[in-house]
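Removed: one protein chain of the complex. Kept in place: all other protein chains.
Read from first to last, the chains carry the letters A and B; within each, the first residue is number 1.
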Amino acid sequence: MLKPTGLLGVVLAVVFLLPPGACLAAANNKILVEGSTTVIPIVSRAAERYRSIHPKVRILTKAGGSGVGAHAAGTKRADIGMTSRELTLHEIDRYKSAKLQTHILGKDAVAPVVSSEVYQTGVRALTKKQIGDIYLGKIVNWKEVGGPDRPIVVIDKERHRGTRHVFMKYILGDAEARAPGARLVTGSNNEEQTKIAQSDSAIGMLSFAWINDQVRGLGLRDGDRVIEPNLESVRDGSFPIARNLNLVTAGPPQGEVKGFIEYLLGPEGQKIVEESGFIPLGETHR
Amino acid sequence: MEKGILVMLRAFTLIACGLLVFVLSAAIVRGLPAIDAVFLTAESKNFGLEGGIFYQTLGTLILISGAAAVGLPIALGSALFQTEYLRRAPRLKKSFRVLMDALNSAPTIVFGLVGYLVFGAAFGVSWLTGAFTLAVMILPTMQSSMVEAFEALPETYREAGKSLGMGRGAIIRSILLPQCFYGAATGLFLGLARAAGETAAILFTATTFSGVTIPESASDPATTLQTHIFTLAQEGLDPRAAENAWGAALVLLTLVFVLLSAAMWIRSRLHWESAA
Partner (left out) sequence: MKTALLNSHSENLRSPMFWAVSTSALIALVAGLGLLGFLIIESVPVFSRQGLGFLSGTEWFGPDEFGAWPMIYGSLATAFLASLFALPIALGSAVYTAEFLSPKPRLAVKAAMEYLAGVPGIVYGLLGMTLLAQWVRNVFDLIDGNSLLTAGLLLAVMILPTVTTLSEDALRAVPRRYRETAWSLGMNRVATAFCVSLPMALPGICGAVFLGVGRALGETVAVMLVIGGLDRIPVPWFNLFAPGQSIPSKLGREAAEALGGGYHWHALMALGLVLFVLALSLSLAGRWFLTRQRSA
């Protein structure tokens, strides 16, 4: 057995010598991508395929939301930040020194979504005003909008989330509007999707890619017209809650980061964008 | 009346112990179907829906061993300092104990935030930052268990050493450490178990979700069972996610319980020896 004093010495040496050593070893082929949970499926899938072409490059992804993506890129904690919205004025001002650059990866849209139980009773579309009143707490029961006699479980998202920004900007006219009618606040798309599915009377907001049998998208009613929540109405520009999915870098991308972003924006990457349920570049407003 | 109360008390005890059975059986029933050779040895794919938890398990092991490697000597040293060098300064001894109690009571998320600030400044979000953060977190756990062991050693041992002309250093080396080996080992395993079950302290300091393999440098992030479950728990809608989350939970529970059992087994030997 090592003598205790010797052991202590070794550990102290490790503790005090590691920082310089770690800094030397830090320059390696690792790309850290952090942020929006809408964008992360695209990047994760792309990373798995990119690795088979470039085995030396390691791409690490971490979810957190668009605000986290902007913060991570702005503070250079991550090499690439993912955002599913535009940077806010506050963010642009705050990370001025990082010279943030945005690279558009594809297009997506956000729909109001409800628990399938509500959808089945006939609530298929709502007006902007109705949705706004639900989030403001003025409408509290589904029967007020033609649904069953059940209180509405209003699901809001954390304030920095990209999905919330574009949704609230359309519904209430302010990307960071307060929602006093909310009952729950969720984070990632997956968390919100799960909570809506677990409930039988919930409303929330989700990217089209998260709509399924248990979580149904609603159309937007405008007079007699109903705009259906499908990619077709996003492609022809009629669905109003559309947005770009972005990658954010501090300054122009360099080296391996540049290579990966070019892959994502190229034909291979764009195919993954489409497979993941989003609209690739150059396909809108035809 | 007396009988009734007794029945009630027994029921409460059964409820308390039943909770353990419940948690365990929930993890086994829901997690066991996920576990096979592939699950344990493959890397996770497609957002944890497919593949396994190899690098997550590895990450948890790396973090706890790192935390123990850093924390153990410090815990051992400060426990010896408290029991041996502060013998004639009861006030200082008490203050030192209060400080360790205070550290023990700190919420783990606070370790995570401050750990990011301090160790993260040196290594970024990495396994090493996580290991240091966890080391500070489990320091009081290990330390208090070691202090208990040293204080349980009868005074006659130290006096015998002194009468042989040994200095304090020699007494620690040749008497205390060998005699209290089991006590120190108990502390170590309790600390490891606590570190293995911790999520909040490593959420911001050490982990990313996907793409992690074997760390190549000190600044590489890790991925762990705890954070993997945390992410999958929010995807409960997909039955594959739920199954994999429970599978990972079962592996994590097994790891923690093995470490705890080791601690308890060593401690029982300790009592057995001191009784003999």
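Here are a few things to note about the model shown:
The working rule: a contact is a pair of C-beta atoms (placed from the backbone, for glycine too) under 8 Å apart; a residue touches a chain by one contact, two chains touch by 3 or more.
Just so you know, these numbers come straight off a predicted model, no measurement behind them.
Touching the chain that is not shown, out of A:L184, A:A209, A:V226 or A:L281: A:L184 (per the contact rule at the top). By the touch definition given at the top, chain A reaches the unshown chain through residues 4-5, 8-9, 12, 64-65, 67-68, 71, 75, 77, 90, 94, 150-151, 153, 156, 158-160, 178, 182-187, 194-195, 198-199, 201-202.
In the full complex, chain B touches the omitted chain through residues 2, 5-6, 8-13, 15-17, 19-20, 23, 26-27, 73-78, 80-82, 84-86, 88-89, 92, 96, 98-114, 116-118, 120, 136, 139, 143, 167-170, 172-173, 193-194, 196-200, 203-204, 226, 229-230, 233-234, 236, 242, 245-246, 249, 252-253, 256-257, 260, 264.
The definition used in the following text is that only the chains that are shown with their structure count from here on.
Mean C-alpha position of chain A lies 34 Å from that of chain B.
Of all residues in chain B, only 45-47, 69-70, 73-74, 76-77, 122-126, 128, 172-173, 177, 207-213, 216-221, 231, 234-237 touch chain A in the complex they form. On the side of chain A, the complex with chain B involves touching residues 3-5, 7-8, 11-12, 14-15, 18-19, 21-23, 25-26, 28, 30, 32, 34, 40-41, 44-45, 47-48, 58-63, 77, 187-188, 190-191, 193-194, 197-198, 214-215.
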